[in-house]
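All protein chains but one are shown at their positions in the complex.
Naming follows writing order (A, B, C, D, E and F), and every chain is counted from residue 1.
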Amino acid sequence: MSEAVNPQLILAIVLGVLFSLGTFLVLRRDVIRVIWGVTIISQAANVYLVTMGKLGGSVPIFGHGSHGGGHITDPVVQALVLTAIVIGFGTTAFSLVLTYRVYQEHGTIDLNELGDST
Amino acid sequence: MLALVMLPFAAAVVTPLVYRVLRERTAYYAAAVALACFGMVASQLGTSGSVSYQWIPSLGVSLQFYVDGLSLLIGFLASGVGVLILTYSGGYMHGEPGKAKYYTALLAFMGSMLGVAFSADLVSLFVFWELTSLSSFILIGHYTDRRSSQYAARKSMLITVSGGLFMLIGFLLINHVAGTFAMFGPSGILSPENAAMTNEQLHAAGLFVPALALIAVGAAAKSAQVPLHIWLPNAMEAPTPVSAFLHSATMVKAGVYLIGRFRPLFLPEGVHVIPDWMLLFAVLGLVTMTITAILAVAATDIKELLAYSTASHLGLIVAGFGFASEYGAETGAFHILNHAMFKAALFLVAGIIAHEAGTRKIKHLGGLWRDLPITAAITVVAALGMAGVPPFNGFYSKEFLFESAYHAAHVHGGLAWLFPVVAVFGSIFTFLYSIRFLMLFFGEKPKGLGHVHRPPLTMLVPPAILGTIAALIGLGGVTDTFGIAPSALNGFVGSVVESTLPPAAHAEAAEAVHFSYHLPTSVTPAATMSAITIAVGLVAYQYYDDLHRGINRLLTVNPLRANWWYDNAVYGLNDASVETIPHVQTGLLRTYATWSLTAVTLLALGGYAAAGVALPSFGFAAGMTPSLALVLGVAVVGAFAVSIAPSHISGVLTLSILGFMVAIFYILADAPDLALTQLVVETLTLVIFLLVLDRLPTFYGEIKRSRAVRDGVLSLAVGTTVFVTVLVTTVADPANSIAQTFLDYGVTVEEAGGHNIVNVILVDFRGFDTMGEISVVAMAALSVLTLIAMRERGETQ
Amino acid sequence: MKKWPVIGVVLAVLWLFVRGVALEPTRIIGEFLIGLAFGMLIAFMFRRFYTLDMNLTRTVQALPYAGLYIVVFIKDLILANIDVAYRVLLPSMPIEPGVVVVPLRVQTDGAITTIANSITLTPGTITMDYDEETNALYVHSIDATDTDGIVDPIRTWEDYALVIFDEEGKPGDPVPDLPMAHASGEPTEGGVKRGN
Amino acid sequence: MNQLVIEPLLVPLVTAILTLVVRRYSTVQRGVSVLGGAAYVAVVALLWTDVDPLGAARTIPYQLGNWPAPFGITLVADPLSVFMLGLAAIVSFAALVFSVQYVDEFGQRLSYHPLYHFMLVGVSGAFLTGDIFNLFVWFEVMLMSSYVLVVFYSGPQHTRAALQYVVLNLIGSAVMLLAIGGIYSTTGTLNMADLAHRLANPAANSITPLPVLGLSALLFTVFALKSGLAPFQFWVPPAYSAAPAPVSAMLAGVVKKVGIYAIIRLYFTVFSWLSIPDGLGLPGLSGTSALGFFGPVMFIMATASILLGGLGAVGRDDIDGLLAYSSIGQVGFIVLPLAIGATAGSEEIQILAVTAALIYSLNHALAKGLLFLASGSVFSSVGSTRFADLGGLTRKEPVLSAVFFVGALSLIGIPPLSGFFGKFLVFRTAGDAGASVALAIALLGAILTIAYFSRAWNRGFWGAVSPMVENGAKPTGVVVLAGLAALVLLVGIGFDPVLRAAEAAAGAAIHRQEYIQAVLGGGAA
Amino acid sequence: MNLVQEILITLLIAVGSFFLVVGTVGLIRLPDVYNRMHATSKATTLGSASLLLAGFVYYGPEGAGLTSLVGIIFLFLTAPTGAHMISRSAQKMGIEFFGDAEWPGDE
Amino acid sequence: MATDPAIFSLAVQVGLVIASGLTLLAGYRVIKGPTVPDRVVALDTIATNVVAIAALYALQTGEGLFVTVSLVLAIIGFISTIAVSQYVIEGDIVK
């Protein structure tokens, strides 16, 4: 198997860039963009967690041949990410509908125009 | 003892009920309570010692009470003057609103004041202390509609309650070194046997000056010492009986009481450099006495005059206690009593004037003796006492002040000579305003002033009693001059003095405190100073109006007025809040996110730096394949495209690239469950996105270059944080991760009965997580429902 | 007989596939029973999706035609892909796109759908739209120069489809002309049309 | 297996489900909801007696699904968690009873009751769990319900506030996940006790624990966000103002305290085991304990919160806004002693510090809960909480005014109300630790508190009677308020047991060995 | 796995990959959305289908092999329908045809 | 496993790299557009590529369960396409 690339460095760069882009979007004034930013950030966090389970093992299901170096991929992080994906999905759905309601109430989804501070 | 302190509180609690029955006669109920207290205080006369009731044993806090001269003095004032004031209130408050609250607060105040007087535990002292401030707040704000009442009440609360907090910290410092809150008793910090040790401990811990200063702030705030005196004149917004009771006779005495109380602790014996104590309190007292006397001359309202006068006399007492000599102690102890008598009387007189003449303006008043002869007689005794004219009571205590000032100057020399000079200078102004007050009853009656009614008996008896006592005290000095000493009074004041003496003095001469007072029989320095005061005062009185105007002109210079500083601070704070907060709470999410993410970055990177985590050398660990790298690359490209997407729909679609790439990543990372979940969730998210996008405007939000740069920097910082986090955590390889257990066939398959470890974790090992997770999903549904169905109900809240 | 039990059985068979059953008789029977239970449940739940009764005999008779259809289809599929590869990979990209209207003889939903999807999967054509009023498909062709080349295979499938879906029309019926009145570019909208 | 440990989670969970089931019968639903709230109080009380903070002070683990720690999820009831549960029980029950009459009826039927109880589930879960990922889950449960409850009335102000609240917390959740993932990857465990155990014996588990400092710092930001510490306070004023009064009471009184609890539990019980052998390598930091890093961090945040909260509250023109800013400042007061405790090495000071934070939390929960409910009553009485529309409430609503007064005085720290002891212990912690700057800041903050409450009192309760006064506060609400006010007083007067409970709780947090042993069994630590 | 299987699989992978490439290259190269769809709806679908078929060959007529077949059926059922929906929407949006092509009836 | 896994394994490997690489190209079309249908087509292509990748990974690892992933994706890729098309046509995907 090709080992020409360094997983840590690549993962670190990829996750760093994803978080950067997510952050950049969170700072925008368009609510939808902010939600994209949050989505990217949470996707990246999930990828990070899976990465923490070490790549290159075999599926964490018994009764299936082990193909990767004899070790089984960490099932715990997968379970955690599953939970996180589901929760993230719930909140994303909510924030999208919230955005819709923000638009209904304010006539805009420009965060700069949502009115004064409290 | 507990009964004594608790009785007024208990009586206060039922006052609203009592009021329903007794209505106007509630005053007599309250006065009866006060009288009972007075009786109980009197029953303690001649006794001393402490009693203790557990309150918070694990904190070492108890309700501990202690009886000695000083506490009895304050106790007598609180209950005795209380009886008179409450009786007087029966007449004064007739027909006024809010009487239930009024008597409740007054009784609670009396209880608090008794608590302050008799508390022998620092914490319980503080408790009662703040309760006096609180009842004062309520009473000053009695006329709740008036702006000026509100202003006054808030000012007094801010200053006295805050001052109390300083004092509390002082107490805590003492507790820190002494390990106890007890003031008296075997381990009490003020007990003669312990005071010196506590003093040393404070010095050793370097906390002597801080503790002293903090307690001084508390005392100064309560006793209206410059520059914290400003609340007292405003406090005259309270009904006059309250002014007489709280703001002249009792509550303001709490501060000087505190100084007297702690005098044995902080005042060392036999020091020939000026001790910190004296430097602090003698200066503070004399400065206050002088400045507020000058301000009293500038007063245009009789209650204002009396208020400044009160501050001035409190300054006198503070200065007295400040002087290290026994004369100093005698000054303080005796003047507390004298001042309470003449000032309470004068306040009640002022109340009669205001009530019956309908005005409190000095220039509108005059020649009142014709209409109010008895009141005039009382005023003569009280005002001359206040002026320090022999043989009236104030004269004697002022003699003690002069004596102690001179003594201090004599002992310490140099700048200490300013003590007697300032004392005399201040006393001249005291003389001036006292005479001015007296002159309200003499001379011509101004034209505008109509017929002045006689006050009801309930309003006349109390000041008469006070005046009589003042007169009797004065008379005692006269008789003593001829060898007939008022021994009971002397003994009592002696016991008060004793309470304020440092322990060494106790040790040397257990019964050395021999208080007596009389008219000067030879030309002593003090007598000379009195003579100068009266002589210069008589001359200067001719120019009273000029002085009055001159001082007022001076007061137009804002920075000279402490009130100007106060108002600027308070309203400035308000303005600062209104100005600043919108810059912080901008209402803009980007501001919030910027701050929060900056903090996240700083903290995390700070954590790594502080721990000295080295970035690992990049090894070639297994797992990364070209396809994985490609997929991650596409994910980044997708995310990048999202951030520059030209429209909502294209952004959403581009975001799906990321979603798909993450799904592939999960496949290649051997996480089929995750890949499935990711894909189904991705699809449904897209559907919801589309459902919502339909209804949204196409807003693209042009990005300004400057913004982009700033946001870019922050984004990079966040990215760097994550980059470092990934690098430092991927190298870790803990030996016995909990995952090992789940990889055990025996556990997962045989015990839990499933082959898919992830699923077994989800529904069994960590099924509780899933329980929470589905709660979130259900709530998401409820939330969407709420968002839509509760629409148009926003107006109701 | 009702249609839904048949669908239930079909679903039970599909269940075996979805579950990826092991090749052991007991497993297969067991899974089939489970599949039947769920399949029947699903089919019953959605029975109103499939309102028609069906004639089992006819269905069986149609099976050979279906097989034939599939063979022809796969042949066309492969040709289609080679065709696409040729066009895409050739540097000159020889394309001459156009849209053709193809009126249909088949009337049932199933037949229309089958033909439409077959068109998309086979050489040079994509079904863009279907007009219910005129019962015609709008077909996009990558090489519209030869209209007959587009329509001919469609007619072949249509012939099979007429049999398979038990249509009224017979293979070889005349091809309807497109009523030009409806070539407005906006195929008319309509409700769910059920052929019979 | 002591089933009581999980009851504080199950009771609200079952209640939430039941209120969903019976939603068509409004009265039944309310009855179920209030009964559920009462049952919650009851099980918390029972659990309290089992843990017995004033006596045996037990630490009772509960292994979910019978899987032994650290493999399954463990719940842990100890004096610290029952203290927090007690606080939650009181405030939540009061706010719930208040809600029944206060909250929009349609809204109650629609979703209020299930959401309210789910919020309690999240709160209880966070207080009880001994697992960091499970903590994340309960945080999310709590947050999700709070999102909806903030936006409950769905108007312009509400949607805007919720949007900010949601987005910040979504970022927070991602950060939390990142931190938890990193901690798991570094230490190989999610169980708090096990984590502590491994951090204490890194070599035995071949752990390189250094990155945990940065990761725990990352995690700290999440707790700071939940508790509204500066610079994470931004969501607080809009959210508290937007939420229905009883929800604000819950948010300020209880939900915020979850962040505080997490800080105490994780940093004092768990991460304090992390030692940096070469010493902290940033200027201004010293020592080898991870707490040495968090001390200054907490100090800066607490200071900023106190000043910002105080300054913000002084200039507000409505009660809700004032209370919200006040909450920012008060959380600063709660964290200030923790900062001192983290910096101070001595166990004695640490216990004192945590005790101070807990007592302050308790008072803030009671008093701020009371004040938000009072603000709600003011709203239903006047139709506004803006000072410009108020005035003369002492005459129109004497009882309501009195309870507001009590709440305000308690926050100011007037004895013998419970709030006094909060301030007292904060001062004492600072004094005993010789932290003079902290002392000065606490003093300044206290003075600011006096300033803004006296202003509120003058403008809202004294003065001319406002013409807007309409119908009068609802009686049930006033009874609840009076009860809370009485409690504020009672806690102060009967402070000794409360203090001992807080001390036991602090002891449970600081005596980490016992915690580890109780959870992992005798072999560990 | 026997040699025949192996060769067949390798062949199917090659064919599948080839058509995936064709589909994607077409997606990039072809001039408008309608033409691009020709590439993707046929080539990419066939590519994936042939990889699934490789799966069938690999696993045989049981287990995942059967599942692969269902996958192929789904693919052929849904891919053209998707293409139909997209082209219809593109046309309704008014996206111009490349070259001389025009919608019948539009003059 | 395979009698001579080398060639087979190489084929799978190459196939995976090709399929992954193609997502980049298709991604280009999603980003570039220019029209929404273009993006949808491209996204659909990516989805189909993912089906292929899952199938290939099933071959690479011998884990049949990855075929399930590809099956599910074959089902639901369709839904997003329909949804976006409806969005483009009607503006309102559910009536």
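Here, contacts are C-beta pairs under 8 Å (C-beta built on N, C-alpha and C of every residue); 3 or more make two chains touch, one makes a residue touch a chain.
FYI, contacts and distances are computed from a predicted model.
*Asks:* Can you pick, from "Lysine biosynthesis protein LysW", "Dihydroorotate dehydrogenase", "Multisubunit sodium/proton antiporter, MrpB subunit" or "Branched-chain amino acid ABC transporter permease", the UniProt name of the chain not shown?
*Replies:* According to UniProt, the chain not displayed is called "Multisubunit sodium/proton antiporter, MrpB subunit".
*Asks:* From the list B:E96, B:D546, B:D575 or B:E792, pick the residue that touches the absent chain.
*Replies:* Candidates B:E96, B:D546, B:D575 or B:E792; residue touching the omitted chain: B:E792.
*Asks:* For the chain not shown, which residue from C:A43, C:A62 or C:V88 touches it across the whole complex?
*Replies:* Counting the whole complex, the residue in contact with the absent chain is C:A43.
*Asks:* Tell me, which residues in subunit F touch the chain that this view leaves out?
*Replies:* On the side of subunit F, residues 65, 68-69, 71-72, 75-76, 78-79, 82-83, 86, 93-95 touch the unshown chain.
*Asks:* Provide the residue numbers of subunit E that touch the chain removed from this figure.
*Replies:* Residues of subunit E in touch with the missing chain: 70, 74, 77-78, 81, 84-85, 88.
*Asks:* Kindly note down the residues of subunit A that lie in touch with the hidden chain.
*Replies:* Subunit A touches the missing chain through residues 61, 63, 82, 86, 90, 93, 97, 100.
Basically, only the chains that are shown with their structure count from here on.
*Asks:* Count the smallest number of chain-to-chain hops linking subunit D with subunit F, moving only between touching chains.
*Replies:* The fewest touching-chain steps linking subunit D to subunit F number 2.
*Asks:* Going by the stated contact rule, which chains contact subunit C and subunit D alike?
*Replies:* Looking at subunit D and subunit C together, no chain touches each of them.
*Asks:* Quick check: more C-beta contact pairs at C-F or at B-F?
*Replies:* Between the chain pairs C-F and B-F, B-F carries more contacts.
*Asks:* Would you mind checking which chain's C-alpha centre is most distant from the centre of subunit A?
*Replies:* Greatest centre separation from subunit A goes to chain B.
*Asks:* Taking each chain's centre as the mean of its C-alpha atoms, give the chain farthest from subunit C.
*Replies:* So the chain farthest away from subunit C turns out to be B.
*Asks:* In whole angstrom, how far does the Cα centroid of subunit C sit from the Cα centroid of subunit E?
*Replies:* Chain centres of subunit C and subunit E, defined by C-alpha means, are spaced 16 Å apart.
*Asks:* Give me the residue numbers in subunit F that touch at least two other chains, ranges are fine.
*Replies:* In subunit F, 19, 36, 40, 61, 63-65, 67-68, 71, 77, 84, 86 touch at least two other chains.
*Asks:* Among the residues of subunit B, which ones contact at least 2 other chains?
*Replies:* Each of 581, 585, 587, 589, 593, 597, 625-626, 633, 668, 670, 672, 693, 721-722, 724-725, 729-731, 737-739, 742, 765-766, 769, 772-773, 776, 779-780, 783, 787-788, 791, 794 in subunit B touches at least two other chains.
*Asks:* What residues of subunit F sit close enough to touch subunit B in their complex?
*Replies:* 16-17, 19-21, 23-24, 27, 30-31, 33, 36, 39-40, 43, 46-47, 50, 53-54, 57, 61, 63, 65-66, 68-69, 72-73, 76-77, 79-80, 83-84, 86-87, 91-94
*Asks:* For subunit B, which residues are in contact with subunit A within the complex?
*Replies:* It comes out as residues 581-582, 585-590, 593-594, 597, 616, 618-626, 628-629, 632-633, 635-636, 639-640, 642-643, 648, 651-652, 655, 658-659, 662, 665-666, 668-674, 677-678, 681, 684-685, 688-689, 692-693, 695-697, 699-701, 703, 707, 711-712, 714-716, 718-727, 729-731, 737-739, 742-743, 745, 748-749, 755-758, 761-762, 765-766, 769-770, 772-774, 776-777, 779-780, 783-784, 787-788, 791, 794.
*Asks:* Report the residues of subunit C in contact with subunit F in the complex, numbered from low to high.
*Replies:* Against subunit F, subunit C makes touches at 18, 20.
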